[in-house]
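Every protein chain but one is kept in place in this view of the complex.
Labels run A, B and C following the written order; every chain starts at residue 1.
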Amino acid sequence: MSVLPFLVAGWILLVGMYGMVTSRDLVHAVGCLAVAQSSTYVLLLSVGFRHGGTAPVYSDIPTNARVVDPVVQALALTDVVVGATVTALLLALALQLQKRHGTVDPDALDGLRG
Amino acid sequence: MSVVDLLPLTVAIPLVGAALLALSGHWIRRMGCDILTALFATAQAAVLLVLWLHTAHGSPGHSPASWVGGWTPHRGESVGIVLVGDPVGVGAALLAALLVLAVVAYSWRYFDEPPARMPGTFPALVLLFEAGMCGFAVTGDLFDAFVFFELMGTAAYALTGYRVEDPRPVQGALTFGLVNSLGAYCSLLGIGLLYARTGELGMAQIGHALGAHRTDLLTVAAFVLVLTGLLVKAAVVPFHFWLADAHAVAPTPVCMLLSGVMVELGVYGAARVYWTVFSGAGGIPAPAVRGVLVCLGVVTALLGAVMCWQQRHLKRLLAFSTIGHVGLFLVAAALLDPEGAAGFALYVAGHAGAKAALFALTGVLLDQYGSVDVHGLFGRAKALRRSVGLLFVAGGLALAGLPPFGTGLGKSFAEHAAGSWLPVLTALFVVVSGVTGGAVLRAALRMFAGAGRRPGESGGPQTSGEGEEPEVRDPGRRVPRTMIAVPAVLLAACLALGLAPGVGGVFGRAGALFVSRADYQAAAGLPGPGATAPPPPLPDWTTAGVALGLLSTALAVGLAAVAVWGPARRGATARAARRALAACSRTLVLPLRGLHSGRLGDDVAWLGAGVAALLGAFSLLR
Amino acid sequence: MNELVILPVLLLLAAVATMAALARDPARQAVVLAVLGMVLALLFTLLQAPDVALSQLAVGTAVTPLLILLTLRAVRRDRRRKQAEDRRKS
Partner (left out) sequence: MTRRARTRLFLAAAAVIAAVFALACLRLPPFGTQTHPYADRAVEATMRQRTANTVSSVNFDQRAFDTLGEETILFAAVLGAVGLLRRTADERRTRPRPVAVLPSTRLFGAVMLPITLLTGVYIVGHGQLSPGGGFQGGVILATGVHLSYLAADYRVLDRLRHREALDRADALAAGTFAALGLIGLGAGAAYLQNVLHLGTFNQLVSGGLVPYINAAVGVEVATGVIVILAHFLDQTEEFAGGGKGGSR
């Protein structure tokens, strides 16, 4: 149990990468990138967890309560935003690729080689 | 408040500029957008110049630093983010700012047809790109570095794919975005591992806290993962596949920024992270880092040079020459000594001028002839021989390291440092700069002079530069003056960098501070010994440096001449040489070119292989 | 009590992530991604991170899958149009 969350994070990264390697559709590859990214949230929040800690919001708990790490939560929050925006941008590119190239299959694109 | 408190402004100025452009672009039209962009780019460059003058000529004690939000440390501990103003960091930001200024001037009349509803989009993205690069260069906090790394990336993907009318930029930008983002997420995982071990995010603080632990597989995994994103950005083999695809197709002004400074920031980041985080107790031992990274650098440099020689697509040729030079930069930075760091910094600065100028001149060709294919342009650019041709040759010579260009001086520093560690590395510097410079000269001879035979069609996978969508709609127009003036100024700057007295002293000091862990820790508020003894200033030019610079230039000229006029030579020896070359090309070069398939799956698989190889190497050598 | 639930949620997360990466059809993948977003939000709640859970719920289950579905719809529309053009030509 004490290492399982970290192992799960590593596993998610690798399956996300596997999806990208074998992808036949660039929209699908963007989705796999989003999967790979969720590994970072899992790792960060698991690192910040504290046994017996509550959420670090002091509006309804005493100010001396034991809380989990707020810093990693802030980092994960930033990370979520970054991931969403990058995904949107990449999807816009994939969409344009279909319109210009007529395909989103990475193995059918031969414009750039050698 | 002191001068160093201007550091956060290096992010805020371009950001406010971009917001104003997006806000008012609709009303102030093209001209207004250009003026506004120029204004903010100038302000940014001015601020960085002030900061650089403040930091480069020495301040008492340690390098200056600024805590954003005023969260100054209390007994070495803080909750805020520190920006460190050491000469190399501020210098990197200054280089980015100057190059952006050049790009703004260059694209003043570049895109004739901005998208109707939003003339401010392109310059706004350029300013955001600048904010990302400057923030990344000066931050002293690992997570903050990730954020600015992503900002740099996001703006760069959008800029690369900006010409949606042409299918290839979109493809290049998408691969660029996917691979770089994946690399960045690997870095973030590494940052998470470091946070778990040390409970800190500041680079100096993590480095300090690592000292309480032994070097184990966790340290190795964190180091390799953090390095992955940076090496992807730096396009080091085998993480380099995206680069040529993106640089070959991006709009010319964007190419200037990508090749001139963004890629080099990857090497800078890797070196910075090593020195501040992993160079002390509980980090990664120096011999392992030196061995592995110098090896990677050598492979990258050789691959870049070989692939560069093979290209007929001019932008792709320049892109592979960037890979070759990045290999040299990595070797210089990975020597882990002050002279190597000084050489790295100076070489990058000189290379930025030369490479940006060459891309800018390629933009002129694209503007005039609607093609960047060397074979297609054979002899067609004669009319531009006097202006563009001469500058192009000068750029090629600068790339080859001809004294007194700044590239030559940087190369001589790096060469000297590398040669005193392993003499054979001197040859690497000469060969790689010679081959890449030679490829540029060969292209110049063919395009501007129509020299030699018209090159025939070769087999194998390749990207021709035909059928490019012109970036401007009016191919018959005269070359705008700024499009010639900007590359001329860039080359002049490269020359000035090599001729200015005392360059060796300034860069020698910058290099020494860059590799001084004590200085960085003191700047970040940790108790410690602080300033180190000032290093002996490096000599500006040495006989050996000049001789090696001339040697690599001679190699470049010779290679170009042989390539252009060689095929027409008669005689048994010439025939035998041609046969040998053809055999060599079949067995070695063709498979190598085949690997550059431009396919996403291959790129990601190689990324995984690279991470695995680095993990294996550092686990064994730790 | 919370911490006992974390274990099965983690295993569920690993399974859903694997499904999302292996789903070959992008439209199906979008749906699995929405489920993945929900599982992540659940895990974050258990890890006492309501802020992150909330944004993950908004982004992971709503915005990202929606964007993917919209992209697919535009891609399919474009594909149909190109096929129609090809047929007209031939």
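Keep in mind that, in the parts below, a contact is a pair of C-beta atoms (placed from the backbone, for glycine too) under 8 Å apart; a residue touches a chain by one contact, two chains touch by 3 or more.
Remember, it's a predicted structure, so these values are computed and weren't measured experimentally.
Q: Quick check: which displayed chains does the absent chain contact?
A: Within the full complex, the chain not displayed touches A, B, C.
Q: Which of B:Val79, B:Ala281, B:Ala383 or B:Leu588 touches the chain that is not shown?
A: Checking the options B:Val79, B:Ala281, B:Ala383 or B:Leu588, the one contacting the hidden chain is B:Val79.
Q: Could you list which residues of subunit A touch the chain missing from the display?
A: So the residues of subunit A touching the missing chain come out as 1-7, 10-11, 14, 17-18, 21-22, 46-51, 55-59, 63, 67-75, 77-78, 80-82, 85-86, 88-89, 91-93, 95-96, 99-103, 107-111.
Q: Which residue numbers on subunit C touch the omitted chain?
A: These residues touch the chain not displayed: 3, 50-51, 53-55, 58-59, 62-63, 66-67, 70-71, 73-74, 77-78, 81-82, 85-86.
Q: Quickly run down the residues of subunit B that touch the omitted chain.
A: These residues touch the chain not displayed: 1, 5, 8-9, 11-12, 15-16, 18-23, 26, 66-71, 77-81, 113, 115, 117-118, 121-122, 124-125, 128-129, 131-132, 135, 143-144, 147-148, 150-151, 154-155, 157-159, 161-162, 164-165, 167, 170, 193, 195-197, 199-201, 216-218, 220-222, 467, 595, 597, 601-602, 604-606, 608-609, 611-613, 615-616, 619.
Keep in mind that, in the parts below, only the chains that are shown with their structure count from here on.
Q: Draw the chains as points, connect those that touch, then say whether the picture is a line, ring, star, complete or other.
A: line
Q: Suppose each chain is reduced to the average of its Cα coordinates; what separation in Å results between subunit B and subunit C?
A: Result: the chain centres lie 36 Å from each other.
Q: Averaging over Cα atoms per chain, report the distance between subunit A and subunit C in Å.
A: 11
Q: Centroid of subunit A to centroid of subunit B, CA atoms only: how many Å?
A: 28
Q: Give the residues of subunit C that touch two or more other chains, as numbers and ranges in rising order.
A: none
Q: Scan subunit A for residues touching two or more other chains and write them down.
A: Correct list: 30, 94.
Q: So in the complex, which bits of subunit B are touching subunit A?
A: 143, 147, 150, 153-154, 157-158, 161, 164-168, 170-174, 177-178, 181-182, 185-186, 188-189, 192-193, 195-196, 201, 244-245, 248-249, 310-311, 460-463, 593-594, 596-601, 604-605, 607-608
Q: Would you pull the subunit C residues touching subunit A in the complex into a rising list?
A: Per the touch definition, subunit C meets subunit A at residues 3, 6-7, 10-11, 13-14, 17-18, 20-26, 29-30, 33, 36, 40, 43-44, 47-52, 55-56, 59-60, 63-64, 67-68, 71-72, 74-75, 78-79, 82.
Q: For the complex, which residues does subunit A have touching subunit B?
A: 9-10, 13, 17, 20-23, 26, 29-30, 33, 36-37, 39-40, 43-44, 47, 71-72, 75, 78-79, 82, 85-86, 89-90, 93-94, 96-97, 100-101, 106-107, 109-114
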